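Next up is a structure, given as structure tokens.
The block that comes next holds chain A.
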Amino acid sequence: MDDVGVVASEFATVRVSLDTQGNSPRLRLEDLRSGAVRFLDALELESIVWAPEGFLRELLDPSRHRWRDDGSEGCGP
Partner candidate 1 sequence: MSTAELTGDLRSRVRPDRVHGSLYTDPDVYARELERIWYSTWVYVGHTSEVPQPNDYVRKHIGPQQVVLTRDRTGAIHVLHNRCSHRGNLVCDADRGNSSSFRCPYHGWTFANTGELLGFPFNQGYGGAQAKERLSGLGAAPRVESYRGFVFASLAAEGPTLREHLGAAAERIDQLCRLSPEGEVELTAGWVRHEVTANWKMLVENETDGYHPQFVHSSIFSISGSGIGALYSDKSTAVTRALGGGHSENDLSPEFRRLGVPMGWSGTPESKIPDYAAAMRATYGAETGDEIMINGSPHVMIFPNLFIAEIQLFVIQPVAVDRTVQHVTAIQFAGAPDLNRRLVTQCVGSVGPAGMLLADDAEMYERNQRGVAQRQPEWLDLSRGLARERTDEHGFTVGTATDETSMRAMWAHYLTLMDPA
Partner candidate 2 sequence: MTAAAQHIVDGTPAPQEHTAAPGDPIPLAEAEAFLYREARLADAWELEAWEALWTDDATYYVPVDDSADPRTTMSIIFDNRNRIATRIKQLRTGKRHAQRPLSRLCRSVTNVEVLDHEGGDTVVTSVVQVLESRDRGSTWWVGRVTHRLRRVDGAVRMAAKKVVLVDSDRALPSMSFLL
């Protein structure tokens, strides 16, 4: 696994690495404040590149996935 680095601001801290365990490389994102991990494959990354701005804005709404009233958390990897 190649460590790319830590992407951090005062609001979040995420370790980014390139995971090569699978049959193709994947991006591994680890939220260092909670330990949660998410893998993103090439097609997923490409889809994010092409997603409209509103897509990310929706993700940034805390109630959207992480802090939901129904207790369900955002899906893991």
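Operating definition for what follows: a residue touches a chain if its C-beta (ideal position, glycine included) is under 8 Å from a C-beta of that chain, and two chains touch if they have at least 3 such contacts; residues count from 1.
Per the selection procedure, all candidates are chains of the complex that A comes from, given by their letters.
Here the structure is a predicted model, which means the values were calculated and not measured.
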{"item": "Direct contact with chain A in this complex, candidates 1 or 2", "value": "1"}
{"item": "Footprint of candidate 1 on chain A - complex, ascending", "value": "9-12, 53, 56-57, 60-64, 66-69"}
